[in-house]
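Notes to accompany the following structure.
Only one protein chain is missing from this complex, and each of the others stays in its spot.
Letters A and B mark the chains in the order given here, with residues in each chain numbered from 1 onward.
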């Protein structure tokens, strides 16, 4: 299992240390273009329509052994590209990848400008995917359809030199660990989505990878299976000794499965931290939307924040300088007439949309402050909420979080 | 009434059915014609003729050898065409299909010009190794391979293009080099396409006439395959020709049908 490049350093740094720079679009892509998966293809398309010339991923990534980091971001942000670069399915344009102290990819004359040539023969170092100590769980699993579950899991150990019988034994053990001992002889086409996902995980882990890569591992599952599988996956990630990188656009996956989140938009990290930090203090609309917060950018001075639109919000905690202000939809109260009394943030708004959100209704408000508000069905009925209706909105100062931008 | 309606709804559209039936009639009627003209009473005696069995054996052996050669060289060619990234690929693809449009007799002459006694390769083989290819069983196999390999290449290339390359990537992340990924993942996955190509290739080789008689000549037991025997029998004895044709047809249908059953009987 220790077939990875020997590191000359006496105390190699364990885990993943990478600076991923991938530039594409300036020169016509060849060859491995067809090798991209659906989400990646949509990446290309989006970028092509947004900017006909280039897409640039520039991401620094450090993952400790045993740690799971989630790359969270919208479609086209570059998550899958990052994962493919780590797997060796796409060469870096610049930067480098070091796994357990071994250099896996470094373009020649790596300067940090990211205009490097993508071809493999102009590189200081290139370790092809088959020689990287990685395991990948693909979005749609990519279980080999001609092999049964057992042989799918045994595939990796076999390629890394384990004998047939031993590899099968190891695979049987791995299948048992994901609770699929009885499904060893099934072909992928005979497995349910959740079972296939677990076989894919067992297959990726069967080689004891130093780096586990998961590409939207739960995206292909229906809501109910996803819930069970997520819990299951969390258990296996916790038991995995190596580093793990999870790519997802689902904040729930990211929050529940990862120790740390990196939010990517347009190829760069916009926010990083543990689940609590990211959800409590979103720094982009994307994250705010994901975690269900109303987010505004402005300038704080004392207990007020002047938003870019000119609206002034009163806050409880003092702060100065460029700031974000955020509050939950549930913190917004709606009234038919202007409410009186107490230091409140109140404004006149018009309802632009109403839809069900769990056991309450989410109301989209237009006006000086575009915001979402949550109300009970009873309150909605009382207010006769419907698109076009004018209401008064109010948020207590103590409900508004302000933090430096 | 409801039953009539459901029946009508399930019916195959006439716009498809009519040409399908006409086309099938066109394909099958000539066979019926052969069957009708066959001298059934003399059949057993004729089938036992050693010359006929020689021709049949030679046909089966050479067509199978040609299919094996086509697989050996055709699959890599198909891979190059489907996955290769080099200038002139579409030109190469067009060239590969040349034997499909070339009249086989011309193909036979072309083979003679290369592998014949005075051919570019043939003269070298002759001078260097005292090897002569024309008029040998090898020549039969080469002629068959020449005309039938394109069928295999086209079929396999189609299968490769349809195959999802991400499975090869998945294999790579599991430690498989490109060659191992090809043999252990891609090839098994495109097996139906390869089989279809091999079947087409075999069938074409079995029926091959023009290139064979031109390049390999006609010598009983050595280069006289069934189609050659049929053609010569037609000169003197139409009934013998029909018997030979039916024998060739029966054997090929049996082989292809049993192959199909075995290979496509996956759970």
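A few remarks follow.
One rule holds in what follows: a contact is a pair of C-beta atoms (placed from the backbone, for glycine too) under 8 Å apart; a residue touches a chain by one contact, two chains touch by 3 or more.
As a convention for this text, contacts and distances are computed from a predicted model.
UniProt lists the omitted chain of the complex under the protein name "Molybdate-binding protein ModA" (options: "NADH-quinone oxidoreductase subunit M", "Cytochrome bc1 complex cytochrome b subunit", "Ferredoxin" or "Molybdate-binding protein ModA").
Put simply, the missing chain touches B once the whole complex is considered. For the chain left out of this panel, the touching residue among B:38, B:71, B:92 or B:109 is B:109. Shown as candidates are B:74, B:107, B:134 or B:175; the residue that touches the absent chain is B:134.
The residue from B:12, B:131 or B:238 that touches the chain not shown here is B:238.
Taking the complete complex into account, residues 109, 112-113, 116-118, 134-135, 213-214, 216-220, 223-224, 228, 231-236, 238 of chain B touch the chain not shown.
Quick note on the criterion: only the chains that are shown with their structure count from here on.
Inter-chain spacing, taken between the CA centroids of chain A and chain B, is 52 Å.
Of all residues in chain A, those touching chain B in their complex are 30-31, 34-35, 37, 87-89, 128-132, 134-136, 138, 142, 144-147, 155-156, 159-160, 187, 203-204, 207, 213. Residues 85, 164-177, 180, 184-185, 188-189, 191, 267 of chain B are the ones that touch chain A when the two sit in their complex.
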